[in-house]
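Every protein chain of the complex appears in place save one, which is left out.
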Amino acid sequence: MLTTIEKILFILLALVSAGFTVHGFKTIIDTIRMGRPAPELKNIPASLLKAGVTVLFQQTIFKARKVLSAIHMGLFFGLITYAFVNLVDALEGLVPNFDLIYSGKHLSPPAWTVPLINAYNLISDVMSGFLLIAITVFLVRRFIVKDKALAYRENVLLNPKVKAGGQAKDSLIVGVFVIMHVSAHLMSQAYRLTEGADPFMPIASFLNSIFGASQTGVHVAWWISIGWVMFIIPYLSRSKHTHFFMAPINLGLAKQNPRGQLDPAIPLKVIDGRKYDPGAKVITDLAWTRIMDAYACVQCNRCQDVCPANFYGRPLSPSALEVNKRYLLKEATFGSHPDLLLAPLTETVISPEAVWSCTTCYACVRVCPVGNEPMADIVDIRRRMLIDGFEIDSGVQNALQSLATNGNWMGKGKRLRGRWAKEMEFPVKNATEEPVEVLWFVGDTASFDERVIPNTKMVARIFHQAGLDFGILYQNESNAGNDVRRVGEEGLFEQLVEQNMAAFGKAQFKQIVTTDPHSFNTLKNEYPQFGGKFEVKHYTVTLLKLFEEGKLTVKNKLSHYKVTFHDPCYLGRYNGGFTAPRKLLELLGVEFHEMPRNCENSFCCGAGGGQIWMGKVAPGERPAENRIKEALTTFERHPNEKKQLFIVTCPKDMVMYSDAVKTTGNEGKIEVRDIIQLVAEAVGVEEVSQIVG
Amino acid sequence: MNIVVAIKHIPSIADDLPVKGNNVDFDSVDFVLNEWDEHSIEQAVLIKEAVGGTVTVVGVDLIGELDNALHLALAKGADKVVKITADDPAADSHQQAKWLAEAIKGMGADMVFAGVQASNDIDGQIGPMIAAYLDMPYIGGTSAIEVSGNTATVSKEFPGGVGMKYSVTLPFVAGVQSAPKPPRYAPVSKVRQMAQTATIEKVAPTGEASAGLAFKKMAPPVATGHAEMIEGSPKEVAAKIVELLKSKGLA
Partner (left out) sequence: MSNDVFVITEHLDGKFSDVSFEMVGKAKELAKALGGQAVAVVVGGGVEANVFASDSTIQVDDAALSQFNPEAYGKVIEALVKEKAPRVVLFGWTVTGMDVAAWLSARLGVPCAAYAKDVRVEGGGVVVSCQAYGGKLTAEVAPEGETAIVACLAGSFPAEAGQGATAAEKIASPVDLSGLKMKFIEMVKPAGGDVDITAQTKLVSVGRGIGGKENIELAEELAAKLGAAVSASRPVVDAGWLPRTRQVGKSGLKVKPKLYLMLGISGAPEHLEGMKSAELIIAINTDKKAPIFNVAHYGATADLFEVAEAMLELL
């Protein structure tokens, strides 16, 4: 089709384009390689293959925004199709008399290929239409409807170029490209239809009926369509649409360790004897996988939607963190600011206030369709801030100081930890003095907070009544360190692990049970790295087992309660502990209703990652308050006279939500209870009013 | 600028404090750094950072467990740490102040800081006593100390938020109420690093002084235990509260 001059031009253009493209991706690869070693990834080909399948079926995007995700799917398939379409178009240009219109009759193809050609014509024609619709929807969403989900809060730190609309520019360029490219392709096909409509090319035939056929038209449309590609491919490596290529790879190289296991503060693997300071100050302090995150991110902001800190107006947006990272890298590697590689992350990609707003609830990582881990970056940044003497929140500092001296964050003496147990009407074994079946790791809040201790005692009574051979560590227990680690105090975390490992060493037990999901998480997922090999269970699992074994029986069905259940982040999203609490509630016979945000999509109470220690608390509706409202709305859909309960299985939740009920003025409408209170009522344990002491 | 910070290792009040005889049962308590000492160390380090110099932290090792507090001080920016190996958990403020003063004498201190008070200062604080033994003037309750040449400008807090400023010629002793900034946090990894690398200078206790107080009894204050509950309707409760307040001259 093309003239010789056109062909020469095309080949030159293709070479230039390829040069820029190779340079672009080489720069990206080199940049990623500047990162620190990541935790070892096993069986990479298999996980890449798995990611390929996931991407093909677009599984990960459907965790949120179902309709838009369907449109994204159309866009995705359209673009995949267009990889072939462009190839065919190129052949049409370069190979004389090559075209596939009218069942490819100009090529005189073998008969068996005719249905394939027709199928190709139909798919590429219809897909072109889909693409135009999909891209138009996305452009309308961004530029006309201005979907707030795509915007950042005023207080979120943004790279100046992002603030000036850099991403919108990217979207517009790529959007316009897709429209021009697809339209030009359709037109190039339409202009070819010299013999009228092709039934397998409905859209092109329709266009043909308007514009007719034209040789010049074919040339012009072809150049627009393919010329654009030559421009856009190198452009992609310099825009947020690196997403197209990097998303599947990033997903294939995503975190393989358990969700509840943080990457170490200093890489375990060392390259060229390099020395590493703990955590991250500059971008190259991040693991290479997390540098790659920035290229995979397309700023869909699903993470921002689910972020509890962002929810109540804190200046944190996980997506902004990623986009700022990419812009920093782009200016440092493609632009003229290599010095940016040495710029503190807290000045360029995320504000210190945002760093300290994260609850480490994992919702952002869980929802990310491309396997990004913004939360891990935040923890790494905290780690270095602590080492570098950054002035931290006074509440957090007090908590850490108390943890270092007393082993708990509440400023209580070690010896007071087991005081509640000494007040029990039966002896609670000291597991460091006599062997026990089950070692109950009680945790700080359950041991010291007067508001939670009645529940702690109730757990002991139920265990006792069920004949469970259990004991506690008394003053030998220290805070497990889950949140200490997430606040970034790796040294203190290690100290606490050592203290607890020493205590475990003194004790004889077969299994550990925790009341606190945070302790549960670190004991289960992180202690093994420090030699702590033991079975860890959450008390909801233990209780369920006691019922299943007949050691506990429901005497009074609790059908007079209407309840909903809050999945604690560190039990649910982190460790998949969704079923035990729900099965328990079913056994107890309550009327149960799920809140819209449940299980994996549960909404954080706002206490995790050290937030509960914060002295300064920002104004705005708290996540916990919002959650109470969510529960009440859920109940409103099932009106009756039953008492409405908000069931928790985490001592911190007891505190957070009891407060939230009061601050939202909903006392009397809804009551927060630990699941143990329901169990006690159902199995018939009366609270001992006068405590033996 | 040569700043010496005298610290006090005291029984932790985070726990219950068991009593043996007429004093605390020192074998059954944890010893911790006096909380005001964190401010005096911070104040010293801030001055060092502003005008240069060295910070020496010195304390009496009462039970052989002072090292951690000294490592913490190093992690926070102290340059040198000294412990007076006394091994006497019951040493009172007078005795500790005397030992400290004797140890500080040869250090050529431009300023000596101490925490303004400690929870076991039954016979008074070590700061003013060290001043007396070293024959230096003392100013307590400081909220900020700035040094220029041979003179310090000292802000001192009074109740009700009133502040007074003084100019003091070096050398002098100050009892630090608070540093101008909250004491910095020392990451545990840094403290542990100090524990591995730093040396603590040991000094034998010299000199004698006594509080001159005979301990007759030590006991928890008469039980406050549970609130006395006022029963009745809200109106009755209100009436009883008002009556109570009037009887105490509070209404």
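Just so it is clear, A and B label the chains in written order, and each chain counts residues from 1 on its own.
Everything that follows uses one rule, which is that a contact is a pair of C-beta atoms (placed from the backbone, for glycine too) under 8 Å apart; a residue touches a chain by one contact, two chains touch by 3 or more.
Only a predicted model underlies this, so the values are computations on that prediction, with no experimental measurement involved.
The chain not shown here is touched by just one of B:A69, B:V116 or B:V203, and that residue is B:V116.
For subunit A, the list of residues touching the undisplayed chain reads 394-395, 398, 410-411, 448-451, 454, 615-617, 619, 659, 662-663, 665. Residues of subunit B in contact with the chain left out of this view: 11, 13, 16-17, 19, 24, 93-94, 97, 116-117, 119-129, 131-133, 137-141, 153, 155, 158-169, 172, 175, 209, 211-221, 224-231, 233-235, 237-239, 241-242, 244-245, 248, 250-251.
Here is the rule we go by: only the chains that are shown with their structure count from here on.
Subunit A and subunit B, compared by their mean Cα positions, are separated by 47 Å. Those residues of subunit B whose C-beta lies close enough to touch subunit A in the complex are 12, 14-16, 30, 32, 181-182, 184-185, 187-192.
Residues 278, 386-387, 389, 391-392, 394, 397, 400-402, 404-406, 411-416, 489-492, 494-495 of subunit A are the ones touching subunit B in the complex.
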